[in-house]
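Left out: one protein chain. Kept in place: all the others.
Moving on to subunit A:
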Amino acid sequence: MRVTFTVNGSRESVDDVWEGESLLYVLRERMGLPGAKNACEQGECGSCTVYLDGAPVCACLVAAGQVEGREVRTVEGLADGGRLDPVQEAFVECGAVQCGFCTPGLIVQTHALLARRPDPSDAEIREALAGNLCRCTGYEKILDAVRLAASRKTGAE
């Protein structure tokens, strides 16, 4: 089947999509957008987090046909041209990356958190990121990066 939807601001059509296919597969294998990572395929790890109509979701659990006419924003769509999003910058500066596999999902989820709550408490950060697993267990630096991005967003720094 053909699926037509908006990805990172651009209207795209994809052909020959299998009806049981996930949005994640379409993004990675058919559209050349490998930012969202494929790991658990059951919504447990958060590595495939993307925005669907403004809400962060696991792309592995969205059927491709369900995004018809809707708007998807992936980690590739966060930077403004050549300029990284402040959340991405904060992850780089804090060294909140080890193997990097969980990073895109964490960045999208953090981006969504700060859009909703610019100055989150530590408890709110942990709750927001509870569904994003870092197998390297680099959580401390990830929390540092979220706090840094938040402080810049609120102008505290």
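FYI, a contact is a pair of C-beta atoms (placed from the backbone, for glycine too) under 8 Å apart; a residue touches a chain by one contact, two chains touch by 3 or more; residues count from 1.
Note that contacts and distances are computed from a predicted model.
Novice: Write down which listed name, "Cytochrome-c oxidase", "V-type ATP synthase alpha chain", "DNA modification/repair radical SAM protein" or "CO or xanthine dehydrogenase, FAD-binding subunit", is the UniProt protein name of the chain that is not shown.
Specialist: "CO or xanthine dehydrogenase, FAD-binding subunit"
Novice: Any idea which of A:Ala79, A:Val92 or A:Ala130 touches the chain not displayed?
Specialist: Considering all chains, including the one not shown, the answer is A:Ala130.
Novice: Per the definition of touch given earlier, which of A:Val7, A:Leu27, A:Cys60 or A:Val87 contacts the omitted chain?
Specialist: Reading the full complex, the residue touching the unseen chain is A:Cys60.
Novice: Identify the residues of subunit A touching the omitted chain, counting contacts across the whole complex.
Specialist: Contact residues on subunit A toward the absent chain are 1, 18-20, 22, 41-44, 46, 49, 52, 55-58, 60-63, 65-66, 68, 109, 112, 127-128, 130-132.
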